[in-house]
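Of the protein chains in this complex, all but one are displayed in their positions.
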Amino acid sequence: MWNIILRRIMIMIPQIFLLSLLVFLMAKAMPGDALTGLLDPSIDPKALDEQRERLGLNNPWYVQYWDWIRNAAQGDFGQSFRFKMPVMDLIGQRISNTFWLAFATLVFTYLIAIPLGIISGRYNDTWSDRLITGYTYLGFAAPLFIFALVMLWIFGFHFGLFPTGGSVAPGLTPGTFSYVASKFYHLLLPALSMALIATVSTVQYLRSEIIDIKHKEFVLTARAKGASESRVYNKHILRNSLLPIAAFFGYEITGLIGGTIIIESIFSYPGMGQLFLNSISLRDFSVVTALVLIFGIATILGSLLSDIILGLVDPRIRIK
Amino acid sequence: ACSEKEAATPTPSTNTGDTKTEEKPANEEGVYSIDDFNNVKTNEGTAIEGGSITFGLVSDTAFEGTLNYNFYSGDPDVQVLGWFDEGLLTWDKDYVYTNDGAATYETSEDGKTFTLTIRDNVNWHDGKPVTAEDLQFAYEVIGNKAYDGPRYDSNFTSVVGMDEYHAGKAKTISGIKVLSEKQISITYKESTPSLLTGGVWTYPLAKHIFGDMDVAKMSSSKEVRETPIGFGPFKVETITPGESVTFVKNEDYWRGAPKLDKVTLKVINPTTVVQELKSGGVDLVDAFPTDQYKDNADMSNVEFLGAIDRAYTYIGFKLGTWDEANGKVVTNPDAKMADKNLRKAMWMAVDNDQVGKRFYNGLRWNATTLIPPSHPEFHDSNNPGVAYDPEAAKALLDEAGYKLDGEFRTNPDGSPLEINFVSMTGGDTAEPLARYYVQSWAAIGLKVNLEMVEFNSFYDRVGNTGKDDPNIDVYQAAWGVGIDVDPAGLYGRDALYNFSRFSSEKNDELLAKGVSAEAFDVEKRKEIYNEWQQYMVDEVPVFPTLYRAVVAPVNKRVMNYAIGDGTGIYLNDLAVNADKPVVAE
Amino acid sequence: MSKANDVVITSQKIDKSPSSLSILWRELVRDKVALISLIFLGLVLVLVYGTALVLDQDEIVKVDLFALYEPPSAQYWLGTDYGGRDVFGQLVIGTRNSLSIAFLVTLMTGFLGILIGVLSGYFGGVIDNIFMRIVDFFMVLPFMMIVIAFVTAVPKYNITSFSLIMTAFLWMGIARLIRSKALQERELEYVKASKTLGSSHLKIMLSQVLPNLSSIIIVTMTLNLAANIGLESGLSFLGFGFPESTPSLGTLVSYARNPQTLESRWWIWLPASVLILVLMLSINNVGQALKRATDARQRRG
Amino acid sequence: MNTELLEVRNLTTSFRIEDDYYAAVDHVNLTVKKNEVLAIVGESGSGKSAFAFSIMGLHNKAKIDGQILYKGQDIANISPTKLNKLRGKEMGMIFQDPLSALNPLMVIGEQIDEILTLHQPKLSSREKKDKVINLLNQVGIPRPEQIYKQYPHELSGGMRQRVVIAIAIANKPELLIADEPTTALDVTIQLQILELIRDLKNEINAGIILITHDLGVVAEMADRVAVMYAGEIVEIADIYTLMTNAKHPYTRSLLNSIPTITEEKSKLHVIQGIVPSLKNLPRKGCRFKARIPWINDSAHEENPQMHEIAPGHFVRCTCYQHFHFPDQAEEE
Partner (left out) sequence: MMALLEVEGLKIHFPIRGGLIKREIGNIKAVDDVSFSIEQGQTYGLVGESGSGKTTTGRAVIGLNHVTAGRILFNGKDLAKERRKDRQLQRDVQMIFQDPYSSLNPKKRVIDIIAEPLRNYERLTAAEEKRQVRDLLEKVGLSPESIYKYPHEFSGGQRQRIGIARAIALKPKLIIADEPVSALDVSVQAQVLNFMQEIQKELNLTYLFISHDLGIIRHMCDQIGIMYKGRYVEQGTTDDIFENPQHIYTKRLIAAIPDMDPTKRDEMNAFRQMVKSEYENSYRNFFDEEGLAYSLKSISDTHRVALPQKG
């Protein structure tokens, strides 16, 4: 087990290195740079050139890369050109928003997926199963952005039940109850919108997993032991079918990353996804590269987490 | 020369505000005119004591949070800054410095030295007086090599001794002298009328706070980002980075304590602005998305204010290249677009009047010259520009030798003529508008290929870095215009941003005259600029397409509010006549 | 030996025994929902590609200053947009563009994925290890971000580069799937048999292993097609998909980000949204039916 | 009569295939006595497992008709709660594939423990653990303390099969159904498992239904044998009679087709054709007819019935009287 984790971590290192290289070269390839937006006829272009020089933008790419990665390794992603502050501080401001959004989404996802998946798998071919399957069927086909837009419109605008932007009401003091409540209130609609779509595959997976396991021979063994239906489900079927779901936990994180970009953009929620889109259009490369790298690392950690979870819960893997 | 929002800044071809009014739309339904708007809110009822308002900063991005005039770079930050800080000088509606600001000024005989005297009761929010040294300090910081903001521009380089200071050869700036605690003089290398219109940097930097700080660290310091300080009517209370700021009144404000107790500023997405306004979630916004105006013109709980924006959209023709070594425009007489008849015909071919009415409901309108009506003194309203007349355009082309060969015209030498047109993406109308131009040109027989390019690539290729993309013949862009009317930064021979790369002796001469000593006489200056405007209409290196309006809805309960420059209404007067915003029916 | 000759003549007729493709087809036709979906898809394809031949694209994207935001009428079946352009025409072209790119990306990812999947699954060992490390690497990239970043980074951005970018970051799923199937397949004795019978690796891969993966390939590609439509429209919606001026379903939906359009000009965005939904549903229906058909356990009856 | 543990009357188990029900077990009548091994033999697909599952009530979608009298009580139509009281306590089952019969996520001890918990809730966990260890010992698992904590995949096939047996016998059931308990195993291990089952029978006096297709195993183990073909019992007899005096052509074919180590090398007997699939079963007439092409059609009864041709020896269809087993004629 430890071997596996260690090996996985060892594989991660070149992965992260490659990722950083890719990210960096990509940023270099983008047209324009942080100073492009600064078109001001009264500024001498020479002054801008001086700035470029000072920012190292005129060095050969590998020198720039080396500088960048060396600092990045120490957690220093440089300055955001646009926000005039260290990228890490900037991300620090946003990361908690995205973190809580993602966290709430995950919680909702599982809160929805597990009961629905169980009902639908256990009582398959009943009306409740058909209802749930109907939902997953539609949800599977509905693109997140359309669904989120509709949710925003209905609950945000039309009924005005939820805020339609921001992460917290202005003027509240961090740490107070009303601040936390307001934060929660702001992320409720985006998180729910994302969860309702994201949960679909989990529900489907859980359902088919349960149906699958229902027919496994060890379930027959349990029945032959005289275990009641509920015991058969709770002790044998659910344990086995929740296992892959637990293992997917890490990968869910990967899925969330794409989702947060769309969701944050639609709900004007100031998180890392929104920061990413803004920074892309403003060519704030230090932020873009840092974000991609961080999200990439999050994905890598997510898959590592999945492997670890799987290893922890599945004895067949643990043994190795 | 510029300050605050005076710099000519590229404006994405759409967005930004325009205007309307409740009263009579023009002859056609859904078409409005800037003339029908007021820029000052009509007061109703009587103001209550105190009260608070919410100001919506309409933006789909967060504000950067560089909350100091000496460091900020984005427009959203200015919207925040305006509430709690200000410059020492104010200007009138013609953008000439006045003496009703926090300081008064005098010009020396030769017009090169400015002496500013700060009023005694002007104090920072922490109670310390705003001093001459604070202003000097601002110059020293911005002129420092390590300074990382975008302010080091002609406002500074034209100060005597600044070059030496910037290069590190001098410890102090010889042209700046602190005469007393509240008095300072600044000497410029040359006297130009531009100095009077925003050419002097008047934003002090609190030396007692920033004095010991490393210049390179200032812009990201806590004192800029988290606990910003100013001497404006309100004080910053809390900041949620990128999202919102709350202000409380500055009892010690030099014009007198503000009427309002509290102001909340929050960023609202353009998509939710209507909702917020209707529900009273915000009382006012900086600018209302023009494209939403038509559908909301009759919003019952607000009054829409309107003003002419200091900006215009234009179409440019690539006539040369940039010589990087010498920092000069090199005009190429053999360029594809070198024939001014061709250019003029292209101007004639487009019906900007209809474009303004249809796409912008009249909130953008046909532009005539390169000095927009936001500068009423210098905009030549008698110059009609070039009128829409496709038939005349065809005739002109025929005459110039661009013969029709089938559907499209050829060059005079018979070779096929294909014009590459590049326009920026962004906003709903960008693409149809560009396409409309292409259609219009096709209608007079010109084959124009359209390429839509995103902002950054656009400026990269148009010549932002001096490397012009030779495949671009025509482009559409926009400029925000500085407070100073001098167009040399955009059309001068040594201006990198002269993207058309047009140059001529006549042009050089006119631009030089516009800032010469004789131009201190406003009438004379007008004359010079009228001539320049006509010259550009004749030469058509670029042609303006649209002027634009800003519209700002204001909740009916708000009193003493105005948009635009030189209104004489200040934020400390701002008041409300009711506790709660009026809500739309 | 002597009687063999008559035999040659006598049994020339080909016994029709169901090939796997015909099983797929049969199952598909048997499933009513899938059949209706298939017919619907067929109609959409014919309409979209057929009318695109008839419709003049230039005419449709022609800006008409005097017909902005027209509601649906006899002249404009689905009204016009902010450029006075016929929404119906744009819907047709947009659907064609979205479908084309989805097809293109599906085929390209399919090709790449199958190639890599089969190679690494069939050979296993070091080759597999190398390919799988590459796959692992691509798998951990945050897809949306990387694609958006690439879309902005590419200098000559057009439909080709867009589909190449999508492909570059989407081939891993199918590669993994094919690999795992190929790994299973190569353990089956028929592959070993082929080896002992002197067939080359290439021949075994192409003519023995691949045909056995055909149903899974068809199913996956069908489901991928739906997913790709979703991805394309999502990216276009965010403004990082099709180059502007190329109508696509996502672009049409993105107009709904203007609240006025969302609220009062439904004809611009609603048809596209519904079409996306219905297209995804139908393709999924077909895909699921195919999946059931290939999965004997789930096969109906 | 009071030794009859299980009496199956007219048991018919039907599966739904495309909207129709097809009987996989067709009107089967059987009895099992205490301390008796009843073997059921037949080719793959003849309905042996379907029969066993019916008795244990393990089919969830099949239609079951007829009566299954366990100690006189009809367990075919009994409430799940009552059934659960019997299953695992009085009736145990050993499954064919020992790997899939064990829950991969539970340690061996837990899985045996569960059946004790279910039927002897009063036991303390200490006592249960002791019992489990005992059971493991009893089925011949070395190092039971260690195996207790191991997972199924960590054990060899023979060990797993022992665990499955330990579960089945944990509560000393009176009826034990073993569905091909040794098919997956090597001969030496098969022998050990068979010995184990035999010892158990002696120890707990259980009635055992042993399902297999290996006549060698039958010969070693069974007291009585039922031969099943296409869902029907075609012959029942005690083991001696069956091995020496089998009547039904199917039984005889089966017996003749195995190479044995004692026989001389000669051609083996071949049964033509294959067991028809459920859908294609001939529902009229002798079901085996199609596979003995050389016998005269008229020899078969219209609807063959079971005939008791000697006490305890039942044969379906009297065709055997016309059935010669000419080795020379079998090919053709």
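Letters A, B, C and D mark the chains in the order given here, with residues in each chain numbered from 1 onward.
Keep this in mind: a contact is a pair of C-beta atoms (placed from the backbone, for glycine too) under 8 Å apart; a residue touches a chain by one contact, two chains touch by 3 or more.
Model, not experiment: these values are computed from the prediction.
The missing chain, though absent from the display, is touched by one residue of D:44, D:245 or D:303; that residue is D:44.
The missing chain lies against chain C, touching residues 1, 4-5, 7-8, 11, 14-15, 17-20, 188-190, 192-199, 208, 211-212, 214. Annotation for chain D: contacts to the undisplayed chain at residues 43-44, 157, 186-191, 194, 213-217, 219-220, 222, 239-240, 243, 253-254, 257-263, 265, 267-271, 273-275.
By our rule, only the chains that are shown with their structure count from here on.
Across the two interfaces under comparison, A-D and A-B, the one joined by more C-beta contacts turns out to be A-B.
Here the chain at the heart of the structure, going by C-alpha means, is A. Centre-to-centre separation of chain A and chain C, using mean CA positions: 25 Å.
Among all residues of chain B, those that touch two or more other chains are 271-272, 275, 454, 456-457.
Counting only residues that touch two or more partner chains, chain A has 30-31, 157, 281. Interface residues of chain A facing chain C in the complex, by the touch rule stated above, are 11, 15, 18-19, 22-23, 26-27, 29-31, 137-138, 140-146, 149, 153, 157, 254, 257-258, 261-262, 265-266, 276-277, 280-281, 288, 291-292, 295-296, 298-300, 303. The touching residues of chain C, when paired with chain A in their complex, are 133, 136-137, 139-146, 148-150, 152-155, 226, 230, 233-234, 237-238, 250, 253, 256-257, 259, 262-263, 273, 276-277, 280-281, 284.
Taken in their complex, chain A has these residues touching chain D: 216-218, 220-229, 231, 235-236, 239-240, 243, 313-316, 319.
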